[in-house]
Structure formats: C-alpha cells, structure tokens
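Let me begin by presenting the structure, written as structure tokens, before commenting on it.
Missing here is one protein chain; the remaining ones are kept as they sit in the complex.
Right, subunit A next:
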Amino acid sequence: MTTSEVTVPAAKVKRRRAMGAGRQLHAGPVTYVVLTVFALASLAPLVWTAIAASRTAHRLDQTPPPLWFGGNLFKNLQSAWDQAGLGTAMFNSLIVAGTITVSTVLFSTLAGFAFAKLRFRFSGLLLLLTIGTMMIPPQLAVVPLYLWMSDLGWSNQLQTVILPSLVTAFGTFFMRQYLVQALPSELIEAARVDGASSLRVVWHVVFPAARPAMAVLGLLTFVFAWNDFLWPIIALNQQNPTVQVALNSLGTGYVPDQAVIMAGALLGTLPLLIAFLLFGKQIVGGIMQGAIKG
C-alpha cells in the first residue's frame, strides 16, 4: 500500500464524520413541513405580539382575535414607553448587562486559561468545585444578598444587581474547555522563551486565541443578564427598574391596557431580537459548542 492510497479514503471518512451522521440523507418534504410547523410555533407568538400591539384594548377583547395589523402601533409604543419608564429601564439594562458581560468574559478567560494551561497546586480540586457549584440555584443566595445590600444602603441601585453576577462558574468552565484545545501549549512556551511575563502572555497569546469563544460567551452572558428576573425584581423597585422589572410593573398595573402591555413586551424584547438577527449564527454555534447551562 502506498501512502496516497491510505490517505485518500481516510480523508473521505474524516470529511463524512465531520458532516455528521445522518446528514448525508437529504430531508424529504415531510421534514420540511414539520420543521415549518415548529418554526411557526417559535415565531407566531412574537409576530402576534406585534399584531396585538398595533390594535386597541377593546379590539383585543373581541372574538375572533385580530390576525392582522391595525393602526395603533406607534401610539401604543409611546404609551408603553412612558407608562413603564422604558427609557430609564433600557438604559439601566444596558449598563447592568454590559458590565456583567465584560466582567464575566474577562474573568472567565483568565480563570479558564489558568485551568486549561497552567499547573498549580489544587487546580484539579478547584476546577471540580467550579463545576459542582454550577448547580446551585440562585434562590439560595437572595435573602443574605438582600440583607447585605440593604445594610450598605444600596437598595434599588444598579450595583446591587450587578455585583452578584460579575462572574459565573459556567463561563469559567466554558473558557477552560475551549482553551484546552484552541490554545497550543507551544505558543505559550515560545512566549516564555522570549521572556514574556504572564500578563504579556495573556495579552498577546491567550486573548487572541480565545477571541471567538469570548465573543460567544459575551453574547450568551448578555442574553442571560438582559433577561434575568428573580434577583432584579427583589433588588430593584419600579422607580429604578431594569427592562424586566418594568415589564412586570406593566403586567401588574391596575388598569391593564392589553395593547399597551403587548407594545411594552415588544419593546423589551426588541434589542435582543435585533442582536439575534445579527449574531444568531454565533449564538447557535456557541450553544452547540458549549452545550451547557440552564
């Protein structure tokens, strides 16, 4: 056997494996029909939110429900914006989610790099601890956090929401898994030979190698932080809300105008939907690659 005879089929097998099992089978019409049903189920509630937001509360009470757009969209958006204070809320959410994202990505990359490539005492144990704590529900921390933040006089202030979410065990583990494979140890050693300090190694070798995973972790963290509900609703009042807290106040108003509520729901989701349109592919890839987190 010559080498070429061996390598060609091997490459073929490899390519087929990369394509994945079953993927050589083309989808039949039934598959497309079923997928379309799933897709409609995914999108219909969102589309209908926009339809309902363009109507009046009176029309929404009638049967049959509206199936197409009316002319009230901008009026309702304006009312929702004013009633729920969505301007403040969006700004607050942007600060909260932005800070949490930057901090989580930065510290996860540093810790993930240490766990992936550096040898130090207790590293195995510490990594195990990190993974184990991914299962702790947030409910277990809220009472003490609430009491401490009250003691500090930080009730209703944004740092109350930001501080407990600055790092995540998931992020650390996610970066570690990525860097184990994506960062060649030779690259670090080469930098070491040149006498580079750890900070230089991080800046010039680790960050460039980690950039794709950092982007994905950033997107996932931003979605999570923007949508977080339990702690913000305990920590913040309606005077200084995040978007989710503001939406909650819309829903529990005593004169609920359903069309305005739908307009609020639409506005509150819009920033993420736009982000999704732009980065949906990366988010999908990130979830499939990380394949974790609830």
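Everything that follows uses one rule, which is that a residue touches a chain if its C-beta (ideal position, glycine included) is under 8 Å from a C-beta of that chain, and two chains touch if they have at least 3 such contacts; residues count from 1.
Keep in mind that, in the parts below, contacts and distances are computed from a predicted model.
This complex has a chain not shown, and the name its UniProt record holds, of "ABC transporter permease", "Alpha-ketoacid dehydrogenase subunit beta", "Allophanate hydrolase subunit 2" or "CRISPR-associated endonuclease Cas1", is "ABC transporter permease".
Interface note for the absent chain: among A:163, A:182 or A:215, the touching residue is A:163. Of the options A:131, A:182 or A:275, the residue whose C-beta touches the omitted chain is A:275. Listed here are the subunit A residues that touch the chain not shown: 16-17, 20-27, 31-32, 34-35, 38-39, 41-43, 45-46, 48-49, 52, 60-65, 107-108, 110-111, 113-115, 118-120, 123, 126, 130, 133, 135-147, 150-151, 163-167, 169, 172, 189-190, 192-199, 202, 223, 226-227, 229-230, 233-234, 243-244, 247-248, 250-252, 254, 256, 258, 261-262, 264-266, 268-269, 272-273, 275-276, 280-281, 283-284, 287-289, 291-294.
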